[in-house]
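Please read the structure below before turning to the comments.
All protein chains but one are shown in place.
Let's turn to chain A:
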Amino acid sequence: MDGDIELRVDGRRRRLRVDTRTTLLDALRDGVGATAPKKGCDHGQCGACTVLLDGRRVITCLALAVAHDGAEVVTAAGLARGDRLHPVQEAFLERDALQCGFCTPGQVCSAVGVLDEVAAGHPSAVTADLTGPVELTDDEIRERMSGNLCRCGAYVTIVDAVRDGAR
């Protein structure tokens, strides 16, 4: 069974017809041709498929495309403003926060989401005071980024990049 949906992907309106079983990840990659989000595990466990959906970081491999008609999606490829990279992207380059780069689009989108969540004062599992302001310590970064696995183990520099990206 099919459904017609419209998505705004990296600033461009896209209409597409999808089988109801299609995940948002497959719709983006195969339907729209937006290949920045990657299919790592396809079961919610690795974070490689992370995008910003209506402004919030989400995995896309367990979301159904038909359920997100009208949504605004920003992938890692849509974060730059013209030739100017997003500060988080700059920081990933500066800090060498990648090796093969497969997890990177997901890491970058997740990091952008993390910085918004911290700016909004949302606590994490390691925040000592649930009602106080949040300080972006390395422990906070590690906890908040734990949904993004890196097969190459670039974690140390990823933490550096997220810290820099906040400035």
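To be clear about the criterion, a contact is a pair of C-beta atoms (placed from the backbone, for glycine too) under 8 Å apart; a residue touches a chain by one contact, two chains touch by 3 or more; residues count from 1.
Note that contacts and distances are computed from a predicted model.
Missing chain, UniProt protein name: "Xanthine dehydrogenase YagS FAD-binding subunit", from among "Amino acid ABC transporter permease", "Xanthine dehydrogenase YagS FAD-binding subunit", "Aspartyl/glutamyl-tRNA(Asn/Gln) amidotransferase subunit B" or "Acetolactate synthase small subunit". Summary of contacts with the chain left out: across A:Glu72, A:Glu90 or A:Glu143, the touching residue is A:Glu143.
On the side of chain A, touch with the chain left out of the figure occurs at residues 1, 3, 19-21, 23, 42-44, 47, 50, 53, 56-59, 62-64, 66-67, 110, 113-114, 117, 120, 122-125, 130-131, 142-144, 146-148.
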